[in-house]
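A protein chain is absent from this complex, but the other protein chains hold their places.
Lettered A, B and C in written order, each chain numbered from 1.
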Amino acid sequence: MRKAMAEYSPWWPGAPYRLAHRMKRNVPMAEYSALSLLRNALGGNRDWAPAWRKPEPKPTYDVIIVGGGGHGLATAYYLAKEHGITNVAVVEKGYLGSGNVGRNTTIVRSNYLLPDSIRFYEHSLKLWENLSHDLNYNVMFSQRGMLNLAHTPGQADDFIRRGNAMRHEGVDAEWLTPAEIGRMVPGLAIGGSARFPVVGGLMQPRGGTARHDAVAWGYARGADRRGVDIIENCEVTGFLRDGDRITGVMTTRGEIRAGKVGIAVAGSTGHVMKMAGVERLPIESHVLQAFVSESLKPFIHTVVTFGAGHLYISQSDKGGLVFGGDIDGYNTYAQRGNLPVVEEVMSEMVALFPGLARVRLLRSWGGIMDMSMDGSPIITRGPLPGMYLNCGWCYGGFKATPASGWSFAWTIAKDEPHRINAPYTLDRFHRGAVIDEKGQGATPRLH
Amino acid sequence: MAEPLSPLQPVWQPGRHGNLSGGAGVVLSETRPASIVQVAAWPGSERAVIAAIRAATGLALPDGAGGGVAAATKAAFGVAPGRFVVVDQAEGLEGELRSRIDAATGSVTGLSHGRTAIRVDGPKAEWVLSKLFAVDFGLTALPVGSGVATQHHDVLAQIQRTGAMRFDLYVFRSLSRSFWKTLCHAAEDVGYEVI
Amino acid sequence: MSPRRTADSGRIDRSRQIRFSFDGANYSGHPGDTLASALLASGVSLFGRSFKYHRPRGVMTAGIDEPNALVTVLKGDGREPNIPATMLEIYDGLTVVSQNRYPSLAFDVGAVNGLAGKLFSAGFYYKTFMGPVFGPLKGTRFWMFCEWFIRRAAGLGRAGYAADTARYERVNAFCDVLVVGAGPAGLMAARAAAEQGRRVILADLDTRLGGSANWSDETIDGMAATDWVASAIADLSGRDNVRLLPRTTVWGYYDNNTLAALERVTDHKAKPETGEPRHRSWTIRAGSVVLATGALERPLVFPGNDRPGVMLAAAAERYAVEFGVLAGERAVLFTNNDRAYRSAAALARAGARIATIVDVRDTVSAAARRLASECGAELLAGRAVVATDGRRQLSGIAVRAFDARSGTVSGDARNLAADCLLVSGGWSPALHLASQAGARPRWDSGLQAFLPPEPTQNWIAAGAVAGAYSTAEVLRQGLETGRMAAGSADEDDGGLPLAADDELDPNPAPVFEIRADGKAFVDHQHDVTADDVRLAYREGFVSVEHLKRYTTLGMATDQGKTSNVPGMAIMAAAVGKPIEEVGTTRFRPPFAPVSLGSLAAERHGHLKPERLTPMHDWHVANGATMFTAGLWFRPQIYGLPGETIEQAYVREAKAVRDGVGIVDVSTLGKIAVQGPDAAEFLDRVYTNMFSTLAVGKARYGLMLREDGFAYDDGTTWRLGETEFLMTTTTVNAGKVMQNLEYCLDVVWPDLKVHLTSVTDEWAGAALSGPKARQVLEACVTGTAVDDATLPFMGIVRGEIDGVPVTICRLSFSGELAYEVYCGAGHGTHVWETLMEAGELFGIVAYGLEALGTLRIEKGHVTGAEIDGRTTARDLHLDWMLSKKKPFIGSAMMDRDGMTGPGRLELVGVVSLDGRPLNGGAHIVESSNPAAPRDSIGHVTSVCYSPALRKYISLALVEDGKARLGTRAFVSDPVRKRFGPVELVSHHFFDPEGKRLHG
Partner (left out) sequence: MSEFTYQGEAGRQRPDPASTDRAAWDAYVYDRLNPAGEHNELWQHSGGCRAHLVVTRNTLTHVISSVAFAREAGRAHSAGRRGKGARS
């Protein structure tokens, strides 16, 4: 035991702080810390309580959040924490976190081009930086850096423009030379015979990865501890209405009423909104595949993206390389993709890291993306009275989880958007005030 | 006028290559037809266009998608609804066709320079092409004379089966050198001869 | 010969020795051996270390389901980690090392983790490592500090950084019937389908086709099972319509009955033949599929069940019968079912001593008892193994009374000596592919197993995967499904080989775990214990998906092949519900890990083709530095020795303004637009009018997207009444073509217009500069090129050295300029002729940098400015927006968000400090370089202007038009550049365009 402690002794310095923190707030046993872990271990781990309750739905709440994924749970958490609104239900059709929060490549960053995007995602990144403490749940946010590789001088200028945009918004961004990149990312095909030599890279040192499931579980536990009812296996089958106004939801576990109903079901937005009579939205549902290799000893230490294709890669703490590429590029609600994208992603992977050809793909899965018409999300009141809509996350939902929940909670609580989500309206499309990071216009598969 | 320059010239290495333990599985060559012409019909004028092709070349195209016909120095095959590729080793085909097809009937587009014609011939032709194209090269699925438009990743290719074991490929000139290298690479395991 | 090697059983070639090394020690085996069988034969028991606790582990299985015995294969500089020793065929010179141990396999310091096992319970990461809330380790720092150690302790094998030089390839196959699995069911199905004349592919992941018949003692059709296999294979391989694929794992079932398979072509060879790939990736499009994927034996969960020497019963049987290796010399069988007795009997026949059979059931069938007595084994019914002993090798076990109904142990422990414990907990059909292409698998409470679901694609299951138990039933299913898949209605039993029906009870006792003191492993590789599963339950992670994610059960390289069902059963017991109510198993591709190289196939080492212009070789031969634009290679500069890039392009650009230069413009997208409605079509897609364009004239055109933003630009030439040649920018060529095709097919299907890409048909050279006409005059025949014959935007046809050319007078540089097009095959010849003709006038070839410089001086926009977010107005192109007709984007281009204040508008920028400007720099009105803020725009294109003798750029700046003549700063914190600039008109040079007309 002592030897094990020595190897991992660094967790001890934290314990007193956690203890003091707990005593001050007088929260019961459920607080997690190195100390509680040790005490429980000695007791055979028999005293751990459920991370969240499994309550029966009440007939009425102040707010119902449809969707027990990262965004819905974060919304409930911040409604309770920031706005004191605790009479809240989160209804989830399956198990908690069964959507994209558990199906992504876990990347967290705020390295965007357009000021509206930078401000929103930077707000998110700041929340991430304190999230484990805030939730008393280790979401394993590892700020190992986010590196975008550039392969032509023109691309380098584009990336530097983005880096400069970030710097002008007070966000960290650095330019790395090929030599610096070579030292940071061993095994990378930098130059020489490489078809797409690396001419440089934009680094956001504060970017990184987090443990995706832990984010859902941490928010769930945090919301639950503040009184929010999290109701799993409760599928919404329709909306309760008073005229135009949404007054609650019909579910497989009965009718539930509320003054406000927030929808946070990215991936199922079209399906759920259809029940509310909204047939058309500026969204298509697409599948994005993600991949994990077999577990390896540490191979790559930052998050890296390939600029001559579409590939992003990092390594999980368990050792699997986690990576992904483009969406399959067609409307679907099936959480599985097809071979051409698998082959494209692997081809880019070995082009970038020619040594990985002998490493093996272990698992693949698909998540359904709300691809919007400009590649940016929607966080807004409406489109019906009593309803609030959070959707259109394209690929970018995971890193946005804290700010999405935070700003959606604000919008629901105050009936107006916060400054950071004010641009993300539904009517921006009609006004022509799109937030189009890629400049591709209304072709969702290209965002 | 000088002979047109082949894009394959620097990578064209005549001789036998690869694993020749079973002989050369395929023979690879550039057929360099002087005329490669695309003819496209308007909806309803397909028969008139087929008739014009017959008048200009003597090749009788069958009706229907992907149908085609190959003779010694000439060939024609469908590549899309109402679109045909017509090939002649001799010059002057574009003019012949233009004189027979007016704008009301269809359009004629010269592609003699824009496409590189590559022939894959031999008992392992299906095998080698199967490595590059998601096409059923079985003789019943793709009978002699018929054609198909397909791609190998970024390289679009129009392929006509001109014999039981012979295929003529038409690829974009700018990509043909790269494609040729890929094709040779794919043929190494069965051995190939470049002529 | 080693004592573990049997005298004569097995399908190995004892006449030949193969030498290989494991962790530096030399061993030998025989052709036909796997690494696992050869090492077992050499008496090796310790193969690897587990993931979390670094516990010593041996071989548990004989196949693809192996969780423990993972090794790294070294080949040259290449490393291939995490290969199951059970799937690795040995060859001379094979070099293998064990993994996840330091400093050695026998002594691994990581094993101390095992002492703190309870602390490392499931989910322990989430509960700690948060660190202090203030101080130097606040935020994420403390976690990242801990993570550094955790990452190094975790992970299995080490991947290599050296490039893999192996060859990979893909084959696209088409067949009527694909049969997956070449056991008795698969062989029957393949034969039945082949007899119907169908094209058949039969794939099996093992080296030897035949599946369980390779280690069966049964007779089929009156002969030994192995002989029957040999005759079936001989029959199949003699047919033209059958392709046999051994060593081929079908791993993915995708849409439209497309299946993905990996063939390990040369992994078993010291050196591949010329052209032979290491792996071949098969994409198989099948009319119908017979899934004859068999079943996987699963272990029982009990304390100490991971000790080296504990092995699945059928695996031990397979080692004995197929490989001629005894897993131990004194073996005990521990089972909950009858089938495992046959394994014991097989081992006994091969020469092993089966001391004892421990069966959790208190009553055992007569047939099983007969087998027990055949082995000479003592049968302990109603007992269970509760502990194992030994350090790196099993030495003994403890047995106690067990009540299968309540799952409780009682009474005193009896200790038995054993060096091998065969374990069988029943069988799980290998329904991975069925699940990928099916609905929810269903639970069979008799077989205690999930059976294949309803198909959502065109497949049928046959044999053990479908729950068939006896060989007779397996063969019957094979025949029937083979015929069904072939579309035959034949019901005649004629082809059915005879096999004895089985007397053994197919149903195991519903026992998955023996609860007693000590770590009992469910997922061996990831060290997930039964207690971890129960902890997950206590913490509310009850859903099967939560269980997996919280404990990592089933997430290891074996993907839970041996652990999924036991894990679910333990969860079900904790919840107090039947298994089928707790959940089901769903599988996604791949069935087993697939090399990344095989999926890249021929693109490994060659991701994208090189796209070359007709003059490419000339550029390279004449000193051009090439760079890529999409797939294209284009000359950047033609540098002279010692020149910097800037010096080169300045020299080239100056030569154009002073005399004449030539540049390759063959990469411009070129689309033939033909048909009676061609002019009308162009009017609709361009913002300006083309129907009024005279034949023999060209016009510059602008396209918008439907949403009203600027899309692409270029010149379009009217070559005839119904024929146009459209040019697009190089990068947008493909997109524009696709968009125009969409318009014709979908939006205006009535228009008679054909589009054909002719980018590659024409070589294009642009000749620019005051002396350009003189060069043409010196070499063009068949036409005059004077102002009257060839005015600005005019087109003529002529010849250059006998080659027909089309010449259009248009200019991107602001100089008198022409684009000369000829058939691509003549491109180099025409180019060289122009160079020769221009020699007298000091012609220089110029690259893209000079091209860019010339156009920036003129304020012409390209992709950096038409970036998908700018409007025609932003770019000063509103003069091109026709008011006489609607066009794509016209209805949407005037929306508030696109016209209001705050738009980024095109301006020119002049550096005031004499230092270069950089693309991607931002523009600020005033700022502290140390704390950049309040960007008002950014620099898009930059150059040193030889004409102005200044560093200039184009930029997009907020309300830029209103800022002309004002001062600002470039702010480029990323490159640490800050300096004063002036915002000016984008028309830097010759704004009146006088030079255009010579």
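One rule holds in what follows: a residue touches a chain if its C-beta (ideal position, glycine included) is under 8 Å from a C-beta of that chain, and two chains touch if they have at least 3 such contacts.
No experiment lies behind these values; they were computed from the predicted model shown.
Displayed chains that the missing chain touches over the full complex: A, B, C (touch as defined at the top). Note on the undisplayed chain: of the listed residues A:Ala76, A:Leu113, A:Ile160 or A:Leu281, the one touching it is A:Leu281. Remark: the omitted chain is touched by one listed residue; of A:Ala49, A:Ala179 or A:Ala334 this is A:Ala334. Within the whole complex, the absent chain has one touching residue among B:Leu8, B:Val39, B:Leu59 or B:Val79, and that is B:Val79.
Considering C:Thr456, C:Asn507 or C:Thr625, the position touching the chain not shown turns out to be C:Thr456 (whole complex).
Seen across the whole complex, the unshown chain contacts chain B at 43, 79-81, 83, 134, 148-151, 153-154, 156. Seen across the whole complex, the unshown chain contacts chain C at 255-256, 456, 684, 706-707, 738, 741-742, 744-747, 749-750, 886-887, 890-892, 895. Not every partner is drawn; the one left out touches chain A at residues 268-271, 274, 279-285, 329-334, 340-341, 344, 373, 429-430, 442-445.
Rule of thumb we're sticking to: only the chains that are shown with their structure count from here on.
Taken as a graph of touching chains, this assembly forms an open line, each chain in contact only with its neighbours along the path. Our note on geometry: chain A versus chain C, Cα centroid distance of 23 Å, whole angstroms. Contact of a single residue of chain C with at least two other chains is seen at positions 170, 283, 603, 606, 608, 610.
Interface residues of chain C, counted against chain A in their complex, comprise 51, 78-82, 112-113, 115-116, 118-119, 121, 124-134, 137-140, 142-147, 149-164, 166, 168, 170, 252, 254-255, 258, 260, 281, 283, 436, 531, 535, 538-541, 543, 545-546, 549-550, 552, 555-557, 559, 588-590, 593-597, 599-601, 603-608, 610, 627-629, 705-709, 864, 867-869, 892, 895-898, 918-922, 924, 932-935, 938-939, 971-975.
By the touch criterion given at the top, residues 169-174, 199, 273-277, 283, 285, 602-603, 606, 608-614, 617, 631-632, 666, 672, 674-676, 721-723, 752, 754, 756-763, 801-803, 823-829 of chain C touch chain B in their complex. Interface of chain B with chain C (complex): residues 1-2, 4-7, 10, 18-19, 21, 38, 40, 42, 103-104, 106-107, 109-115, 127, 130-136, 138, 141, 153-155, 172-175, 177-179, 182, 185-191.
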